[in-house]
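The excerpt is restricted to a subset of chains, each kept in its original location.
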């Protein structure tokens, strides 16, 4: 296991200690495994919480910050936080206007966030709403789109929902806008090498010396096909074709695109991919607004990349461009 | 034993904690084939915490303590589901210091329903829900003496019934073929729990 760590059992807690120490202007850890804004919740603003397993930095907890999330519950690597931790995150995000739970559609997270919602409802009288991120087009067909997993597209939803909440819109409105953003995202991934969950100590899947897997999920969930590594342009073409089949774009449409590394794939290669992505949307005549290329949602040291599109209308574009800041993404 | 009270619940939890500790490696391995390999940890840590909890004499509050113990130590699906089941039992048992054994089948059924709602799961999807359902039905009209054996038999039979069928819930659903060949880890865990809960005749 080639990882820089001490005791694998301490991986997440030591990571959070360093994370908060490095960026005290953005993050505080008021309780173990709960990250919140150092200045506390904003009174009268809808709070937005997320959460999920560790191992995906900057997702989830890196997106706590002005114009983004208010708090986050942090689980073990690739494991849900507990309902108690989620309830605590909700309490820290609550500014009296209710709290939106905005997180990826994974069974364990859903059960625990539902339970957390019941807990804060009973104990703290906090009104909550839920928007699930389900942007991975490979994880279920279009007819069962609500079963899809949430992947990198979530960062657009964090940004847009955060900007809406900043206008002091009420919980219903923030929920509507977050759902609209979530619905506008489509993602697909591909992987070349696995990552190692520290407590497991071994790779979470195996791929042959020269193999890639199209459509693989961020925890190694099986994809569409596994075969010899293809040239970058061919890979991107297939990814874009699959996205377009699920959500067509036409001339004059506006969108943002995220070309995201799962961790080890270097920026150099993301730009080679982005070059092709840009060519494809130029050919359609759709305009890419605020493209993102980098490591925005990872699986530790996994090699591979995801592409996300988000179709924009005036409302979503306005919220996407509104000022926001966290340690990994700053707008305005 | 014809009635259930807090002391007997605690004794049962202690037996299950011991049984779960003994089965932890087996359950981790089973979950490792189809999921993230933590099921043995979840079940053993969860029941250890529940067995150590101070149980109030009100059975409803006692079940609530079990639920909380699970929520504290485990966030994996099975832990949350078990916590949900205990919570459902807590609601029904609230206000009682003793319950007739004949009330148990209803508690099991209520736990099943709450867990189905929590996990948005259906019966027949090869999950712990099917084990609970089979048990609830098997012990529905059983008298106290035979209830334990019937529960164990039903939990065991569920594993048999689902051989060759794929898991359609939880992480295991990603492996259609492999999950058809193997036991659902959650059903296996349920069998080990029930086996340990039922005091042996000798």
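All chains are identified by letter, namely A and B, in their written order; residue positions are counted from 1 within each chain.
FYI, a contact is a pair of C-beta atoms (placed from the backbone, for glycine too) under 8 Å apart; a residue touches a chain by one contact, two chains touch by 3 or more.
From a predicted model like this one, the values you see are computed outputs, not experimental measurements.
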* Only one copy of each distinct protein chain appears here; what is the full stoichiometry of the complex in this structure file, written with the labels shown? -> A x2, B x2
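As a convention for this text, only the chains that are shown with their structure count from here on.
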* To do: Just give me the whole-number Å value for how far the CA centre of chain A lies from that of chain B.
  => 33
* **Residues of chain A touching chain B in the complex** => 75-76, 78-85, 107-108, 110-112, 114-115, 197, 200, 221-222
* Give every residue of chain B touching chain A within the complex, in rising order. => 36-38, 71-72, 74-77, 80-81, 83-84, 118-120, 169-171, 174-175
